[in-house]
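Every protein chain of the complex appears in place save one, which is left out.
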C-alpha cells in the first residue's frame, strides 16, 4: 500500500489552506478586509472563501484600515475570531493607533476582563516592483508596541502552521507575509490542521563559521548567500527567527555562541530595524563568545525608492557576502 | 558697567521664547494644534502667542491629528512654516500615516520639487502620573521612518536652540519635549535667537569608568545615577545624544571607546527601543575597545501601566546603578 | 442650527402637545440618577482638590444626556461603549460605583469590570472606541444576540478619522448601534465652533446612510425618547442612529483645567440657566411630586450610596509592583517573564 503523498503548496496556497481549516473547524472565525471576497484578495490568499463560507464570514470592507482593525477588536469582544487583512503592511500606518495602542493594550486596560483574539495578516516586502508603500518592511514598529505578537514566516510549511497558531492565540498577532515568495517554490504542506509554535527559531541551514540571522523573505536571501559562501569555503548557518515577538533568545544566543560570528539580514532600513535588537541582545548575552562584532545588513536609511531602484536599495547576496567576508577577517 | 544678566528659563519658557523669536522674525511661521490658542497649550508652551500674532497664525484646530500633520504638509508647500503641536506624543499614532509615509517621503516622491519645512512638537514621558497614552515614549518609531529628524532636548538651553534649528530646517522634524522636566530647574537661556546644531551629542557630565548614554528626561535620571555612583567611587560620564536622527556616531563611539564600558538608558520599553540601535552601533564601531558588554536600561516590554504603577515600570536610579555595577564587574 | 427635539423646557413646563415615553415614576428614577451623578462629581472634585482623587472629568451639566441615554438600554443584553465622561451611565448599566471609583484611585484589580456587566473600559484615545463599538455591535448580531450597543462620543471626538470610519462601517453592516454624541460645546478649550463648520453634527448621519437627530441634551425626556427610538430601530434590524445631544459642560474639562482662560462667562451663565436637573425638579414640583423635604431625603440617601462606594474603593488593595506585568498577554513571552523575575528579585 502506497503512503499517501503530502501535497505541495506555495505560500499563497498554504495560507488559504490554513484559513479553510480554521473556518471549517470554528464557526467564529471570519475574514475581513479589502477585496478579500470575490476577488480573493489582491494576491488570492482568500480565494474561494466567500463561496464556501458566505459574505457574512468573508467580508469586503470599506477602504478604511483603522476601522478594519478597530472593528476586529470589537468583533473579538463579541466572541468572533476575526482574521483581518491589511492589503499591504505599509497601510498599517492608517490603522496604527488601533493596533499597538488598542489591540495591544486592551487586555491591560480592562484588567483582563477582555482580550483580543485578533489576527492581522499583511503582505509586504520588495523585489516585485510594487508601487510606493507596498514594499515597506515596518515589522519592527510593532515590536515597540508591547501586547502585539509579530510573526514572520519564510516558507509555506511555516506559513500555514504559524497562521493556525496565530488565529488560535488569545492575544493579537500581526502576521506578515513575504509577497515576493508567495508563489515561489512549493514544498510539502500537509492537509489538515497543524501548528508551528511561536518563539521557536529554526536552523534553515547548518554551518560552522558564521550564523546568518534573518526572518521572512530575507531567509531565502541568506540561503542564496550561504550557497555562494560555501563556494568560497565559508560554512554559513542560516537561522530563521520565525517570530520577532516572542523572540527565541535561547536558540539565537546558543547558535551565535557556537559560530562566534554573526550577520543579521533584514529588508527594513538599517537604523532601528529589528536587527539592532538582535545585535544588542547578542551583545548582552554572548559578548564573550564573539570572535568578531555582530554585523547587520539592511536596506539603506532612506524611504523605499521607486521600483526601478529597489534592487540597489534592498540587501543583496553581494552585500550579505561582503558583510560575512568582513566578519571572517 | 554691569554685564547684562542672562535670564533664567525652564523648558516651557524656553520653548515659548523660541516660538516668539521665530514668529517675530519670520511671518511665514505659524503654530497649529489642539488648544494652542487662548489656553496656550495644555502645558502653556504656546501661552500668549495668539494675543501677539492673532488667530490666523496661532490656530486651534479640530481634534484630528492626521489633519494637523497633513495640513501642515500642504501649508509648507504653500510657503508657510508650520509648527504643529501634537498634544501628546502618543497621539502621533493617529497621524502616523501622515508623518513617516508622507512628510518623510514627500521630497523623494516629488523628486525634490517639494519639501516639507514642518516641525511637529509633542510632549511625552512618564513620571507625572498622566492618563493612558500621555506618557508613551515612542520616539524610536520615527527613527524607522527615514526622512524624519528626531530631536530630544533634555534641558531649557537645548530646547530653545534645537527648536529654532528645527523650525529653520528645510526637512520635517519631530521635536519631543520631556513633560516631566517642563517646569524643572531653570537655567540660563539667552534672549534672542540662537541655534543648537543637530547631530552633536554633548557630554553632560565627565567620567572615567563608564559612559551613560541617554536623551531627553533620561539624561536627568542618569545625572542622578552618576551622583550616587560617584559616592561608590564609580566615575560615570553622561552623554546626551540630543538628536537621534541625525545621530552623532562619532562622539558616541569616541566617548564609549574612552571608558570601555557603557550603559544606555531610555524611557521606552527595552525591546527595539533606540537603545538597541546605540548598542548595535557600538558593536559595529568600537567592539574591540569594549571592556564589558554594552548594557541597556529601559522600561519593561509591557504597555505603559496605570499611573499608580509607573514608578515600578520606568527606569529608576536604582536600576541604572545596578546595571552600571554589573558593567563594572 | 436646526431645531432640537425637546419636550421639557428650562422653566419646567412641557412643550405644548408634547408627550414623552417617560412616565412620572421613570422620571423620578431619572432625577435620582442625575442627582447622584451631580453629587458624585462634587464630592470627588473636593477629594481631588485635597490630593485624594485622580484626574477626573465631571458630567456636571450633562446629566440629562448621560442618564436619559442609559435609561433606554436593557443592561441584561445591551452594551455601553464609553468615552470617559459618562460615568453614571455605566453605573446604571451595572458597573458598581466602587469599581469605577477604584480606577480613579489607581487601584488595578479592584477596577476590573465584573463579568456579566456589559460595559467596555473608558477610552482615553479619543474616538478610537467607535470602530470598536461598531465591531462589537456587528459581532453580537453575528453571534445571534439581540443586543444593542450605545457608543458615546464628544463634539471633539467627532472630528477624528475614527468617527468617520466607525460610523460609515456601521451603516454598511447595518450594525445594531446608537452613536450618542454629547455636544457639550467644548473639547478642552476648543469651542464647538472650531470643531466643525457643520450646522449640526446630526447631519453627518445622512452621509453614512442612517438616521440622525439632534436633541436638547438638557431635556431628559427628549433624550430618553430619542434614545428609545434609536434602540428600538437598532434592535429591529433598522441599523444605526446618530444622536447629537446638545448640552453644555457646566464645570470644566477635568480637574487640571481652568476654563477662565478661555470660556466666556456670559456663555457659561446662560448654560447654567438651562440646568438639566432644575427643570425636572420644577416640572415635578408642579405635579406636586417634588418639594424641599423629598429633595433633602433623596440627597441624603444618594450621598450615603456614594460614600459607601468611595469607602469601598479607598479600602480596596493598592496595586503591587508585579501588577506592572499583569494582563498584558495570556502568557508572558519568555523575555518579558525574565524581566519580571529580575525585577521582583530586586534586579534591573
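A, B and C label the chains in the order they appear, each numbered from 1.
Note that in this section contacts are C-beta pairs under 8 Å (C-beta built on N, C-alpha and C of every residue); 3 or more make two chains touch, one makes a residue touch a chain.
Since the model is a prediction, treat every value here as computed from it, not as a measurement.
Considering A:20, A:42 or A:328, the position touching the chain not shown turns out to be A:42 (whole complex).
Checked against the full complex, the candidates B:107, B:205 or B:296 give a single residue touching the omitted chain, namely B:107. Among C:42, C:196 or C:299, only C:196 touches the chain left out of the display. For chain A, the residues in touch with the chain missing from this view are 34-35, 37-40, 42, 60-67, 91, 93-94, 129, 131-134, 270-271, 297, 300-303, 305-309, 312-313, 318-320, 322-323, 326. Where chain B meets the omitted chain, the residues involved are 30, 56, 59, 61-62, 64, 66-67, 69-80, 82, 97-98, 101-102, 106-115, 146-147, 149, 169-171, 199, 245-247, 249-250.
Although one chain is not displayed, its contacts with chain C can still be listed: residues 159-165, 168, 171-172, 174, 194-199, 201, 203-204, 206-210, 239.
The rule is simple: only the chains that are shown with their structure count from here on.
Closest to the middle of the protein, by Cα centroid, lies chain B. Comparing the centres of all chains, each the average of its CA atoms, the largest separation from chain C belongs to A. Between chain A and chain B, the centres computed from C-alpha atoms are 31 Å apart. Centroid to centroid, with C-alpha atoms defining each point, chain B and chain C lie 36 Å apart. Shared contact sites, meaning residues of chain B that touch two or more other chains, fall at 91, 93-94, 132-133, 271, 301-303, 305. Annotation for chain C: residues 108, 125, 161-162, 328, 333, 335-336 touch two or more other chains.
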